[in-house]
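Heads up: the structure comes next, in structure tokens.
A single protein chain has been omitted; all remaining protein chains appear in their positions.
== chain A ==
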Amino acid sequence: MGVEKLIASKMMLPGSNRRIHSVHRHSGMAVAGLAADGRQIVTRAKSEATNYESVYGEPIPVKELAQRVASYVHLCTLYWWLRPFGCGVILGGYDRDGPQLYMIEPSGISYRYFGAAIGKGRQAAKTEIEKLKLSEMTCRQGVIEVAKIIYGVHDEAKDKAFELEMSWVCDESNRQHQKVPDELLEEAKAAARAALEEMDAD
């Protein structure tokens, strides 16, 4: 999972404004939208995950976690005195049935995806994702592709500088959700910049 973090001010420390959070050992969430709303969703997801494990004795299946988060987001669309969440969430996790990706929208809809994107550049990003042969890629290659897509979709004219934040869950990360290791992240950024230059050169 990757997030294009637009840098609001040059005074900000790199690495602040975390947009990807670990929900449990085996799963994490990338948030797009109002940061405070996103925090609320992540907190709820963490609590659902720990509660499930203490009752049932096994890590929460990703599908179940997605259902619970979706249910919670949907709740805020039911009552006039509650406003809907102003953010969407991409949930990625690895359980007994393998790696899975879910997206939960402010309406409370949750679907499972092989590739998903939220935010301003999501249409372009989805087009790029569809070009990828996902079943033939390793997670490592996926990291590089995601970086390329984010760099490609970034609007140089309108938006300022941005910072790329990425995380992964795969066999290589021992099925734990963690930040992409620094050297791989640098490799991905370099590849993405190179791909951009190639495109510009045309």
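Heads up, the rule we're going with is that contacts are C-beta pairs under 8 Å (C-beta built on N, C-alpha and C of every residue); 3 or more make two chains touch, one makes a residue touch a chain; residues count from 1.
Simple rule for what comes next: contacts and distances are computed from a predicted model.
Chosen from "AP-3 complex subunit sigma-1", "Proteasome subunit beta type-6", "High-affinity nitrate transporter" or "Histidine-containing phosphotransfer protein", the protein name that UniProt gives for the omitted chain reads "Proteasome subunit beta type-6". For the options A:N17, A:Q40 or A:Q67, the residue in contact with the chain missing from this view is A:Q67.
Where chain A meets the omitted chain, the residues involved are 55-58, 61, 63-64, 67, 96-97.
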